[in-house]
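I have a structure here, written as structure tokens, and I will follow up with some questions on it.
One protein chain is absent from this view; the other protein chains keep their places.
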Amino acid sequence: MKKFFSLFKKNKATGERNTFLLLGVIITGFILLMVIVGLFYTPYNPTKMDASAKLQGISFKHIMGTDNMGRDVFSRVMYGSRITVAIATFTILIGAGIGTIIGALTGYFGGIGDEITMRIIDAMLAFPSLLLSLVFVSLFGTGTYQVAIALGISFIPSFARIVRGEFLRCKNMDYVEVARLQGASNIRIIFVHILPNTVGVLLSSVMIGFNNAVLAEAGLSFLGIGAQPPHASLGKMLSDAQGYLFNRPSYVMSIGLVIVLMVLGFSFLGEGIKRIKN
Amino acid sequence: MGNVILDVADLHIEFHDHDKPETVVEDFDLMLEEGEIVGIVGESGSGKSMSALAIAGLLKRHALTKKGRIMFNGTDLLTCSRKELRSYQGDEISMIFQEPMTSLNPVKKIGWQVEESLRIHHKDIDKKERKRRAIEMLTAVGMHDPEKLYEKYPHELSGGMRQRVMIAAAMIGEPRILIADEPTTALDVTIQAQIVELLRKMNREKGTAIIFISHDLSLIRQICKRVIVMQSGNIVETGYVEDIFRHPKMSYTRKLIAAIPQIDLS
Partner (left out) sequence: MRYILKKVLSMVLTLFVVSLCVFLAFSLIPGDPVTRMFGTEATPELIAQYREKLGFNDPLLVRYFRWFFAFLQGDMGTSYDYKMPVAGMLAEKIPITLTLAVMSFVIMVIISIPLGIYTAKYENGIIDHVISVINQIMMAVPPFFSGILLTFFFGVILKIFTPGGFVSYTKDLEGFLKYLILPAFAIALPKAAMATKLLRGSVIEEAGKDYTRTAYSRGNTTNAVLYLHVLKNAMIPVITFMGMALADMVAGSIVIEQVFGIPGVSRILLSSINNRDYPVVEAIIMGIAIMVLVINLLVDIIYRIIDPRIEVEE
């Protein structure tokens, strides 16, 4: 723990403070707190409508105001963040999970299977990720779970590529040769010997991937083909709020701000971790 | 005794990259006469390259302090304006480097790079004449088919050929001083001998004075009359190469001599 806190102090050699890490921890901590507290408690019922309190501004009673149906925006943001974080996490689990397995097998065994898989993956990577998710959404249909799976699949190629690269680098190293001489099976070499060595690279890709997943989910929901009611995610809420930009700007801004903070927190965190390594 | 064209006195170079300043060159003196070849020898980190870069005006301005003087043509290169310094660089004082593989710009044609000094310093020379001189220079450094080479890129050339191109580019403005910083270290032994011979030829034909920097005393012996021996930023010995070979005063110099394979001493 002490070591953890020392990361935020000024570096004695360079005299620089790792501001990115500090900001990243604070912002991400705030978002996570909001999500976790939201599981047990929200100031108001996020779905309870109140015709007498439509489109209110920021006040002590409603710190982000109310929406066009009189619902408390902050309570809805707490709920929506949970949906967004959940879908992004699921996306990364599928993308990183399947991507790692594909990357590990193709990188380790090589051959014609590797050749074909990489052709397909390169073709997929050449396409804008948004387009890729749209293709899968149109195949699976719209819906919260379908979107999570569609996003997950469109994240597989980038993870597969990264892990494959790591496996190509590691598979001829001495420790792998030693394991092979000791009679370890291929599966054992892949998962016990090489995989742990790719964790560092994988972790930083997960950080970037999570951000992209949040942005992609928000984009799809904004288009109305992401999470479906009753799972209102932040992107959907933002697109609902856009219509009231002129009457009640604070409604749109507060939701947008939460999305930005979520992404910013993670990218600061990633940048901060990168600087620790240097 | 010829004319002194370069007079370096009390050169101090200090780095400030870390909390504590670090002295890399101390009390460096050098007198270079017209048409002469002087060697600077020492291990890596002895300050020989730093002194050379200082003379060529290539030490970056920040994070270091320089003291002393480097008199060339009546001007002190250490204190003169950037503009005046630039007017000498590549025209009166040229430099070639250790790594011919990376010292040329990978995305520019050989011809363009060889001509560059002319383009910068002699704006009156037109394109056709520039090309003629570049081709002449490429021929002089022993390249075959210079017309074709003119249109090629560095990656199409071997290390030895690239170093010849570097020499051609450095010599095209007929400078009075050529600083050669370990020009053969990255090359094979046979290519090494050719490059040394080429430098000697340039010195003989164009009368260019050369400061030849190397960690290899036998190489210095082949090309230089006078030598400066450096160790950790200081000059430990200076004089005629033959004298130093016969009567090395310092144990450090003896060590450098001992490092030469025996065949050269016989």
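Labels A and B are assigned to the chains in the order they are written; within every chain, residues are numbered from 1.
By definition in this document, contacts are C-beta pairs under 8 Å (C-beta built on N, C-alpha and C of every residue); 3 or more make two chains touch, one makes a residue touch a chain.
From a predicted model like this one, the values you see are computed outputs, not experimental measurements.
Residue in contact with the omitted chain (choice from A:Val135, A:Ile149 or A:Leu168): A:Val135. Contact with the undisplayed chain is limited, among B:His12, B:Arg69 or B:Arg86, to B:Arg86.
Residue-wise, the contact with the chain that is not shown comes from B:His121, picked out of B:Lys48, B:Lys66 or B:His121.
Contact with the chain not shown here comes from a single listed residue; of B:Ser51, B:Ser103, B:Gln231 or B:Thr253, that residue is B:Ser103.
Of the residues in chain A, those that touch the hidden partner chain are 119-120, 123, 126-131, 134-135, 137-139, 141-142, 211, 215, 218-219, 222-225, 235, 238-239, 242, 245-246, 249, 252-253, 256, 259-260, 263-264, 267-268, 271. As for the chain not pictured, it touches chain B at residues 56, 58, 86-91, 94-95, 97, 99, 102-108, 116-117, 120-121, 153, 155-156, 166, 169-170.
Operating definition for what follows: only the chains that are shown with their structure count from here on.
The mean-CA centres of chain A and chain B are about 55 angstrom from one another, to the nearest whole unit.
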